[in-house]
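For this view, one protein chain was removed and the others were kept in their places.
Then we have subunit A:
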C-alpha cells in the first residue's frame, strides 16, 4: 500500500498545524493537525507511522493491517462534535461545517445540496439511494442545531430512483421537503440552490444566511451523522472515478475512501486507464470546476471526482477566443485548455455576469440565467478567433450557440473532452425547461 499524503489545507481558511512527529504511530481517526485560524481538524485516515512532515502535508506509511475501528472524537453536544470531527463542506467548497452551523436560523431553512451538478459524478445520488436514513438524520441534526423550521432536499428531477427513496424516507417527516431541480448546470451553485428553493436571488457577496438559510452538501450530512452517532472523525470521502477507464468509460463510485489516497490508486481501483486509448488529461474534481492533476496527487475532504479523459482535438495552432465565466474554469484553466488543444489565444472575454471577488475568483450574479453573449462572440470574432473555448452554464452555452456558429466561430466547451469520454451530451443547445415541475406539497 502506498504512502498516504494528508494535506494540511483541505478547507477554506488557513492551513492546519501538524501536532504529530515523524515516527509517531497513528490510527484511523488520530488527530494529526489542528487549525491555526479558520479551519477544521485533520485526522489520519489510516493506521501507520508518520514518515515525513512537509510544509503542506503529512506523509504516513500505512500498516499492512487496517482494522475498521477508529479513534473516536470526544463526547460533546452535537455542534461541538461536528467541529471536533473536522467536517467541512464536502461538495467542494470546504467551508468548516461547525462554523456554518453556528447560527440560529430561528424558523429558517436548511437546504440540502443534492444537485450533484457536475456531470459524470454519481456518488451523492448513490448515497441517497443506499444510505438515505443516515442522510436524513444528518439533516435533522442540522435543523436541530440551527433551530431551522424546514429542511429541503434540492435534487435534480432526473434522479427518479433516488427521489423515490427520498420521498419514502421523508413522507412522515413534518418539516422536510423536496425541491426538484431541472437537469441543467449549475443548479448546485450555492446561490442557485437558494434561488431555486426559496426564490431569493442573493448578491454575489452574500451568504445563504442573508436568506435565513444554510446550504449543506448531501455528503456532509452523512459525515455529521457519523460524528454525532458514532463519534467518527471526518477522514474519508465519497467520490466518483469516471472517464477513460479500461472497463468502457463507466463511472465507479467509491464510498469512504481514506483522505490522502492518490489519484493513481483511485484510478487503479477503478480498473486503470484504458491502455489502447490516448490520455488527454486527468481532472481532479468535476468537468466544470475541476483542475488538471497528476497520478501522485492525494485526494482531500473536498475531492468529488477523478476523471481521466480522452485526448484533445488538435486546433493546429488556430486562433482561439476564451469566454471566461464563473461557471467553468478560471482564465488560467481556460488558457491551459487552449494550450492542450494546440490553439493560440487571441482574445479573452468575460461573461457580463461574472463578478470578480476580492480573492480573484469569479462569481455569477445569477447562476444559470444567461445575460446574453452575442457581443462577446462578436468581440472574439473581431479579435480573429476561429475557435472559442467556453466554460459556460447550460443557458449561456445555448446563447453562445445562437451566435457563434453563424459568425464562423467554432464552439468548444471546456467540458467537451470529458463529455465525449463518458458519453454525455455536449453542452451546446438547451432543449429543456429551466424550471422543473414540483412534487405535490414538496413531498
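Just so it is clear, a contact is a pair of C-beta atoms (placed from the backbone, for glycine too) under 8 Å apart; a residue touches a chain by one contact, two chains touch by 3 or more; residues count from 1.
Operating definition for what follows: contacts and distances are computed from a predicted model.
This figure omits one chain of the complex; the name its UniProt record holds, of "Nitrate ABC transporter permease", "ABC-2 type transport system ATP-binding protein", "Hydrolase" or "D-proline reductase (Dithiol) proprotein PrdA", is "D-proline reductase (Dithiol) proprotein PrdA". The hidden chain makes contact, of the residues A:139, A:370, A:385 or A:411, with A:370. If you put the hidden chain back, the residue from A:289, A:398 or A:421 that touches it is A:398.
Screening A:318, A:407, A:426 or A:439 for touch with the missing chain picks out A:407.
Residues touching the missing chain, restricted to subunit A, are 352, 369-376, 378-379, 381-382, 395-396, 398-399, 402-403, 406-407, 430, 433-435 (touch as defined at the top).
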